[in-house]
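Of the protein chains in this complex, all but one are displayed in their positions.
Note that the chains are named A, B, C, D and E in the order they appear, and that numbering of residues resets to 1 at the start of each chain.
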Amino acid sequence: MALDAHRIPEEPYYRPVAGEVALFEAAYAARMPMMLKGPTGCGKTRFIEHMAWRLGRPLVTVACHEDMTASDLVGRFLLDPGGTVWHDGPLTQAVRHGAICYLDEIVEARQDTTVVIHPLTDARRILPLEKRNELVQAHPDFQLVISYNPGYQSVLKDLKESTKQRFAAIEFGYPDAAVEAEIVAHESGVAAGTAALLVRIAASSRNLKGHGLQEGVSTRMLIHAGRLAAQGIALETACRIALVLPITDDADVRDAFSAAVSAAIA
Amino acid sequence: MALDAHRIPEEPYYRPVAGEVALFEAAYAARMPMMLKGPTGCGKTRFIEHMAWRLGRPLVTVACHEDMTASDLVGRFLLDPGGTVWHDGPLTQAVRHGAICYLDEIVEARQDTTVVIHPLTDARRILPLEKRNELVQAHPDFQLVISYNPGYQSVLKDLKESTKQRFAAIEFGYPDAAVEAEIVAHESGVAAGTAALLVRIAASSRNLKGHGLQEGVSTRMLIHAGRLAAQGIALETACRIALVLPITDDADVRDAFSAAVSAAIA
Amino acid sequence: MALDAHRIPEEPYYRPVAGEVALFEAAYAARMPMMLKGPTGCGKTRFIEHMAWRLGRPLVTVACHEDMTASDLVGRFLLDPGGTVWHDGPLTQAVRHGAICYLDEIVEARQDTTVVIHPLTDARRILPLEKRNELVQAHPDFQLVISYNPGYQSVLKDLKESTKQRFAAIEFGYPDAAVEAEIVAHESGVAAGTAALLVRIAASSRNLKGHGLQEGVSTRMLIHAGRLAAQGIALETACRIALVLPITDDADVRDAFSAAVSAAIA
Amino acid sequence: MALDAHRIPEEPYYRPVAGEVALFEAAYAARMPMMLKGPTGCGKTRFIEHMAWRLGRPLVTVACHEDMTASDLVGRFLLDPGGTVWHDGPLTQAVRHGAICYLDEIVEARQDTTVVIHPLTDARRILPLEKRNELVQAHPDFQLVISYNPGYQSVLKDLKESTKQRFAAIEFGYPDAAVEAEIVAHESGVAAGTAALLVRIAASSRNLKGHGLQEGVSTRMLIHAGRLAAQGIALETACRIALVLPITDDADVRDAFSAAVSAAIA
Amino acid sequence: MALDAHRIPEEPYYRPVAGEVALFEAAYAARMPMMLKGPTGCGKTRFIEHMAWRLGRPLVTVACHEDMTASDLVGRFLLDPGGTVWHDGPLTQAVRHGAICYLDEIVEARQDTTVVIHPLTDARRILPLEKRNELVQAHPDFQLVISYNPGYQSVLKDLKESTKQRFAAIEFGYPDAAVEAEIVAHESGVAAGTAALLVRIAASSRNLKGHGLQEGVSTRMLIHAGRLAAQGIALETACRIALVLPITDDADVRDAFSAAVSAAIA
Partner (left out) sequence: MALDAHRIPEEPYYRPVAGEVALFEAAYAARMPMMLKGPTGCGKTRFIEHMAWRLGRPLVTVACHEDMTASDLVGRFLLDPGGTVWHDGPLTQAVRHGAICYLDEIVEARQDTTVVIHPLTDARRILPLEKRNELVQAHPDFQLVISYNPGYQSVLKDLKESTKQRFAAIEFGYPDAAVEAEIVAHESGVAAGTAALLVRIAASSRNLKGHGLQEGVSTRMLIHAGRLAAQGIALETACRIALVLPITDDADVRDAFSAAVSAAIA
């Protein structure tokens, strides 16, 4: 079938935090357009993969960026020996064949993309392919999901009110310490004690947020450190190259964070 | 016929508020270019769908955006095996075949689009296809309708005076409480009491407008909350994910609004 | 013949105000490049249509906009089965075949367009098609006319001195009350008394210009109001939707203007 | 021959002011790149046409503008049935076949054009066609001439030092009163007395330069007024539409200038 | 094989400074995305070449720049006699065939490129070719490496947090004096004493950093000076043309640095 490559063959590991799985199931039952809000590296992408697997739907993920135009989502004409031929873009494929379409960081895309999704988010559930003069009625299984990191928005780049109001939202954050350690251990292969230690280090970095750090260490970074440790790298070195160096270029903040890492490990 | 896909097969639900249906019928009888003014999510799109159905005209809707050019409206040459072939854009189709053409948020489009519609809005009622050296005389049934959200305009993005003056305007706002509750109940499937409760919550959010909220909760958002509640989600949770989280990223405003929701439901 | 579609088959209604018809006839006899100066909606387009009909010349009208380039005026190569083929743009057609070419709001176009018209406005009367290496000598009947709204110009967007000096100018304004009422009655179908009333309302709005209104109500808007009244809409309602709502988004100005309308009608 | 259409068949009227004809002949003998400096409408274009006729050389004139790129001057590949084929641009034609190439207002063009002409202005006299990997050695008769209006330059738009230094310059201004009247009479067909009167009016406008007028009335504008008068338009009206209205939008300046015109004619 | 031209045939000279070789080997074993941080000319490129040789992997290096788009990395459709044919870009080739892909100064590229690499840096290890509707699963040997010069970043141009956090980092700086002299001698062919002298000169320039010099003299520049000396140029002259003149246009700084060079050599 058309979207077989987009089906999730095995259950993606996901550790539920609150009632987000049941909430999403109800939203999908209503085919409500959903927005996943939360900081980078906290598990939004993993969650939508898990839900697609759980609901048995193909998942079409599009990473948005500031050069992405509506044509990149919707499709375009390409030149073939027999003339110009229309090729559906990823959104159109999802709409036609009933996938969940996940637009990651939609706010990065050019505004024409947000306009394209509007008629998919109200009672009409249609996608107008204006260049092709076609109105695609969404497949009954289609659902639109976007992600949104509130910390990133600025005056220049924010979702328009008329877009935001078309979505219901689920909020994500870093999980509490025990759950996060469980995730780090599962994903990196380190022992539970090491994972707990890494989570404590993360907590100290998250306190530095706003005092020199733009964002705290994410769960993803802890998994990086854990995987390097699992390759035999000393834990302090693993923390240096996976946590400290990537997160800041400021010598003072780096020294403060390094000291916190050393103290935690000692 | 050419625009069959753009005919509205069944009566779209629309709850008239004042005399807007009769006004629009008179304007259509004069084929006067019309502007629908009002905030996001208050029912402008539904109104024009209802009127197209009532007048028995196909409706060509174009969601405008800042990368939309005149060519996207008017048409372009595409390369075919036999050379370049002209393809009418959505506006040209509507002009030729007598549809109502609804340009949603025209102010978002590039200025060349506003110039394109000028000769359609005076006694000439023509659409010059300059790239094709063709003057299309509008079909007698053709009417041009645009939407316009006064709250969104800025110095950089506003309709030119010479454009505004070519349209007569009908103004839309949120309906009064009883009517809005009737709409929410009809569209979401919740009971009348729940619908009335949701409308009261909306009223409290609309008071916050200008005090941290850019816009109040729209009728569309109330329907979202109602539909989630109809799926079995607790009303307070439904309000959180459909009203509170989408409308603001500010923690203080969110807390104030959440408190108001809780108080209303308790 | 090439420009038959651009001939004006019937006399367009035009009510002369001063000696502008005779002046234009003399200018055409000298094939002098002309500039029509005046505010939006005061009849410049109708005047040039009338003159083209009176002089028996085809009229090629081009509505300029900020994405319009010289190629849009002059022509371009298109891909055909036999290779690239040149297609004359509207200006080139007018130059070759002896039309009056009317560039509406030329100041909106990109500067390359103003340069293109320079050699057409001096003794040479040639149009260089640089991409085609052709020098088109203007047909003896060709004349170039531009429109220009002094109120719109800014530092960023104004005609260059070296362009302005190539045109003689005729100035347009709103006609005096009796003439304007005659026009409104003729164009909208309302009785003379109603037309006179509408003109008095316009006068009050023109006094608000600079006190909240960017421009006053134009003759075109009065005709709109008249046509709605002729469809049976109450005059006060017709004034609201055709005059008040389109001209301002400011609540105070709207109330002041509405009160003036009510007072005038009462 | 290739540039026959660019030959000047008859002597263009030119009234020499100082020794500019002999100077240009010497410069042409040395094939020195020349710059014609002076305000708009003072006769630079007519001068170069006259010199091209006098020297028996074809004249390739290119009106530069801010969207003009090097490709517009040099040439480009176009798609033909047999693949892409190179088409020489106007500069390349002039270089190959020995014309005088006149780049009018070169400062308007994009900077890449100024770089293209550099190797034509030193001892090499070559034009590199980089896209075609060809070095065109200039024909022995080729000469490069540019025009330059010092009053127009700004910080953003000025010739680079490294470009200016490659040209010798001849300066143009408005001719003295007797000569200018002779020119106006010759070009417009009015009698000598009327021409002298027009020149006196121009003098009064040139005194207003800097006091509300950006530039004074040019010789070209006087010829316009003269030609309208020759069509039977009253001289004061002719001055109004050919001198006063085109030169200013400021009501006070217009009134001052109109008064000066009336006084001169009375 | 596909990437044979990208294999490193002989061991590139690299003088390890700390444990960076072992660290990188562990990171490669985990296929962890890596970031090489450090100033210009300190050996990052040489290091990755050395590691690719040591690990026996082809190395695909892409020098990023501000006009580089995602298509330049990922591939594009090209027109062939049989229609449009897809051509893999360098990143896609590396992903498919198991190379190390080194994106040099990724921060220079347009943001769409950073988004393209995101799904390659988490558990999915996929590269979506959206224009082709293909999901490329990375070859097991594929690794992504980027370079990053912290001194260059500005508010306008910095890696997004959500990108930085996907990489572990190794830091590079100028090596200590003895090691740097060993490198200079090896690469330029000068004697050990001359190399040591050049390194002392570099140290004095690095002290000037921030006092007129934007960056100090790099190891690469010392090698340049050494190679000129090895060609028989006097050492002071070699330092002038390889160190002093390239590093500053400021006469005072140049004199200060020249004096330091003379003093060191004397």
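We adopt the following convention: contacts are C-beta pairs under 8 Å (C-beta built on N, C-alpha and C of every residue); 3 or more make two chains touch, one makes a residue touch a chain.
This one's a predicted model, so the numbers in the text were calculated from it and none came from an experiment.
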{"item": "Chains still shown that are in contact with the chain withheld from the display", "value": "D, E"}
{"item": "Sole contact to the chain not displayed, among D:11, D:66 or D:112", "value": "D:112"}
{"item": "Touching residues (missing chain, whole complex) on subunit E", "value": "5-6, 40-41, 45-46, 61-68, 72, 78-82, 87-90, 93, 104-105, 108, 149, 152, 187, 214-215, 217-218, 220-221, 224-225, 227-228, 230-233, 237, 241-242, 245-247, 249"}
{"item": "Hidden partner interface residues of subunit D, rising order", "value": "19, 23, 26-27, 29-30, 32, 35, 37, 69-70, 77, 79, 81-84, 110-112, 114-116, 118-119, 122-123, 128, 130-131, 133-135, 150, 153, 160-162, 164-171"}
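Convention: only the chains that are shown with their structure count from here on.
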{"item": "Interface sides of subunit C and subunit D: same vs different residues, half threshold", "value": "different"}
{"item": "Whole-Å separation of chain centres (CA-atom averages), subunit B against subunit D", "value": "52"}
{"item": "Distance from the mean Cα position of subunit E to that of subunit C, given in whole angstrom", "value": "60"}
{"item": "Of all residues in subunit B, the ones touching two or more other chains", "value": "79, 81-82"}
